[in-house]
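Quick notes on the structure that follows.
Left out: one protein chain. Kept in place: all the others.
Presenting subunit A:
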Amino acid sequence: MAGGRIREKLRWSKIYSFSCIRPSVQLDSDNPPSLQGPGYSRVVYCNQPHVHRKKPFRYPTNCISTTKYNVITFFPKAIFEQFRRVANLYFLLAAVLSLTPVTPFSAVSMIAPVVFVVGLSMAKEALEDWRRFMQDMKVNLRKVSVHKGGGQFGHKNSQNIRVGDIVKVEKDQFFPADLLLLSSSYDDGICYVETMNLDGETNLKVKRSLEVTLPLEEDDCFKEFRGTIRCEDPNPGLYSFVGNFEYERQVYALDPSQILLRDSKLRNTTYIYGVVIFAGHDSKVMQNATHLPSKRSGIEKKMDYIIYILFSLLVMISLISSIGFAVMTKIGMPKWWYLQPNNTTNLYDPSKAATAGIFHLVTALILYGYLIPISLYVSIEIVKVLQARFINDDIHMYDEESGNPAQSRTSNLNEELGQVDTILTDKTGTLTCNEMDFLKCSIAGVSYGVGSSEVEIAAVKQMASEALNAPSQHGTQDLWENPAQFGSSEIEPVNLVSPIVGKDKKPHIKGFSFEDERLMHGNWTKEPKADIILLFMRILALCHTAIPEPNVETGGFNYEAESPDEGTFLVAAREFGFEFCKRTQSSVFIHEKHMSGIPTEREFKILNLLEFNSKRKRMSVVVRDELGLIFLLCKGADSVICERLSKDGKMYEEDTRKHLNEYGEAGLRTLALAYRKLGELEYSTWNAEFLKAKTTIGPYRETQLERVADLIERDLILVGATAVEDKLQKGVPQCIDKLAQAGLKIWVLTGDKMETAINIGFACSLLRQGMKQICVSAMDVDLSGQDAKLVIKENMLMQISNASQMIKLEKDPHAAFALIIDGKALSYALEDDMKKRFLNLAVACASVICCRVSPKQKALVTRLVKEGTGKTTLAIGDGANDVGMIQEADIGVGISGVEGMQAVMASDFSIAQFRFLERLLVVHGHWCYKRIAQMICYFFYKNIAFGLTIFYFEAYTGFSGQSIYDDWYMLLFNVILTSLPVISLGVFEQDVPAEVCLQFPALYQQGPKNLFFDWYRIFGWMGNGLYSSLVIFFLTINILDKQAFRASGQTADMAIVGTTMFTAIIWTVNMQIALTMSHFTWIQHLFVWGSIATWYVFLLGYGLSSPLFSKDEYRILMEALAPSPIYWIVTLLVTAACTIPYLAHISYQRTFHPMDHHVIQEIRYYRKDVEDQHMWKRERRKARQETKIGFTAGVEAKIRHLRGKLQKKVSTLTVQTA
């Protein structure tokens, strides 16, 4: 270990000086920050973990448990969960009642299915929980090196660590708990931390220990080490921490930079020592664990209504039965001497017919319970889990680059994917890669950089294609015939152009696409304003929080930056000759190549760092250069910087603004750079105030810091601006085009500014030339308070109504509108009195882009769309700022990209790239929707068909509650005999194959229009069930009437009638599902025909069991039924009679009202898609919703435009385009 330390020293700490002003400062011990009051009660005695074994300092151990249950609570809790479902509760009650004499069935046949179904669900819960438990155990049993006393360190399981323990963590290990950093292998006590598990950021963060604890650098030092930490109580704030450290009679303030959070990783540092502050569930990462909001799909909500309908039906027929029973008992029973009416219990007492009737109501409710499909929930759950597996396993949604497959995180929304109407998407990281390329810059009013952005290239391409297609008269015709070629040339400009760019240049440097000889290779020194350029470069190289990492391969440096922009700036600075090569705690070292001819390394002392946050939208550093001059270097959003310029600093403002606008139009992200020179005195007075603010403890610290920072970030002098390209993700325009063709509306919600958003809108063809853009923004007013609000609102209202009017008056059916609204305006538009109008306007527009929106607003917009339109919304995003929107939307999709895991953790589905959304929705969503819809309909059908036969039979038994079926038949019906085929329908059904789904996006509309789960269809299926029940029952009893049913003269008894009827039911429901399916793999064949076979096998086996068990069904198949032709003939007749109307219906439907998938199935069936490719292609092109966005729509608009001209005069056209 010591050797390692020396090596690190050589590499990192050669020129350290500890004279720098440290960000945290020693305080007087008689004036410690007050840490009294609620929320700040934690006391930690370092190196004295035994103190924390007893109250009042007994804090949780480091053992974590994320399980929902434990061995004791599992049963009560899991059972409670299960019986929160109405249907399950009903079945439980029925099972309990089956132990009383009112039951029509044997207790076991009632209890077994409940136990099976509930047991299965609970087993699933248990399995999931077991997995969580195993995962916890793995973490809990991780070995950690802990101080065991006397300067000896030994290994302990992570779960046994207590607050106060001193732990030693080595390189690439996870921190076992939240620690206070005491010292590290670096002399100055810094260490590098990767927080990917916490916030998903891959860049490293620096943590620094307090200076006083630096000497604690060896195991031995901890022999006598004592200290006390007083700090805040456990809380979920990852980026905040307040506390004091009392050590050797001194009190030191602590801040987040000394805190190492559990589950982050030590990087680039050999080891650290730390003391445990928060262990186990007190740690910040555990405090952050949130539960996903539980979402239910629309279909499932509707299913509840159907269950209610069936419950009403159940109650109704139960009432009929019990009234019937009361009447029969009153009138008939006294005459039925064979029932010994004088010798009965309450259940059958004719003198108390009313009581008997009430008892019978309970019996009937149990008896007809088969109307409610007990296995429905379980089957749906199984199906959804399997569907989710298919989504996870889809190789076409696997991203080779990041190695992430698609992931269905909550399986209960699969079918909702097929019903999406509106997609709300984040921009950065979702539509764009969040990979930055330094492209242009403007220095001292001069714009540098000749490369062009993708947006510009796309625009050029588009114009070129326009020119190409226009001249020939047949041009438009060709386009129709060959849209694909046309499309491909237009949609992949990136692929076409970038290799060309790459060839005539040296190898591309990641993050740097700048081309301008004026600045490269030191040529900038010859520029007229070289001094300003120098400043510009220095700001780029100094104003950041990045860490250089030597790259062994190239000999250069890689930069671990907080944001990708920052990384590109450093790369750019390096390319310009200002290589940032070293950072110590107090200094930044820059290797300057071209200054004064000789490469030199310069040290800049970093005096203060005013961090970036989204509210400030800027960051600054205060540096002292080698000459001792103090500068404030600042970079930030142009609007913020321009507000803060001094009078003299506005020299280049006009030009820079012009350039900023240009860059914005080209779809680039811009930042403005400025500086300020500070005098010694000015600085020291400010610094004193800053330090005071910094050491403030409590909730006001942030505001204090901001206020103080604001004091110095004034009177800036503008230097220039940078333009960075945010690259579009692969396949985004194509995907948007396809989704638009599938009839989906796409809203972009972004935090970017309007120009950038509009440009990205163009780049991914959400916007196009010729579209009428409606920009709604809040006007600036000088009034204050209530008045201002009123004025702005009035103005907004006017804008909205004007726009609505314009859309209404528009005569051209092809006119497309785009609504662009900024965050400020949105905050008014989302208010109750305005949101309706705003939504109406937005819905009328083809594209909606909201820019400058806050995460909260994203969620609000999502809610507005979801509740206002009543349609299914899908939100997709990748960052923490999208979490609200993802949780609010009906379906949340997270991009498992670079920016972090929060979005993914909060999402229902995660995909690696935006373009996979197409397949997720159009293929998987479409399939899952149809599968689930058909499955539920069929479920109700089969249970009605079965359940009602029991009811009919009652009428023949004096409503006495006797069932014609053996208990075991009933038990097996839902659980075994009919469940697998319907599950296979739910898992494997495909109306059309995946490629057809993709080729005919219009098919997707069957979901949003809900063609397969509307009430018409549901009642149709229920009617079918009613019909089947009637046919099954009455045909069977009329055929197996009183006469002998076979040659040897015996008549049919109840067992034979019941078994025959049940056979007919099994055949009917399985034939019915076979007719419903359109896709038979061997699995479906096995399940459908296997279910029928299983019935016979069961019957045979049941008949062979002891007669005490099988009762009247003893040897029924072998002896009575199988040898009797009538048994088989009845089965055939009933099955045919039940299914023929359905067959006729679907044949009729297909003939007269074919749906799109019918026709496509036929085309594929007759192989016309292969034989008549021309037609196939034509249809594929037409198979899309009329859309106004996407590049196809753009092409069409252009063609319309040209046609219009053609009609006027052909010659005019040629002249125009020539």
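FYI, a residue touches a chain if its C-beta (ideal position, glycine included) is under 8 Å from a C-beta of that chain, and two chains touch if they have at least 3 such contacts; residues count from 1.
The working rule: contacts and distances are computed from a predicted model.
J.: Mind telling me which option in "Ubiquitin-related modifier 1 homolog", "ALA-interacting subunit", "Proteasome subunit beta" or "WD repeat-containing protein 46" is what UniProt lists for the chain we can't see?
T.: Cross-referencing UniProt, the chain left out corresponds to "ALA-interacting subunit".
J.: So which of A:Q990, A:Q1072 or A:S1091 would be touching the chain we can't see?
T.: The single option touching the absent chain is A:Q990.
J.: Of A:I606, A:A859, A:L998 or A:I1066, which sits in contact with the chain we cannot see?
T.: Considering all chains, including the one not shown, the answer is A:L998.
J.: Tell me which of A:F80, A:Y956, A:W1015 or A:W1089 is the one touching the absent chain.
T.: Only one listed residue reaches the unshown chain, and that is A:Y956.
J.: From the list A:M806, A:I1039 or A:A1122, pick the residue that touches the absent chain.
T.: Once the missing chain is taken into account, the touching residue is A:I1039.
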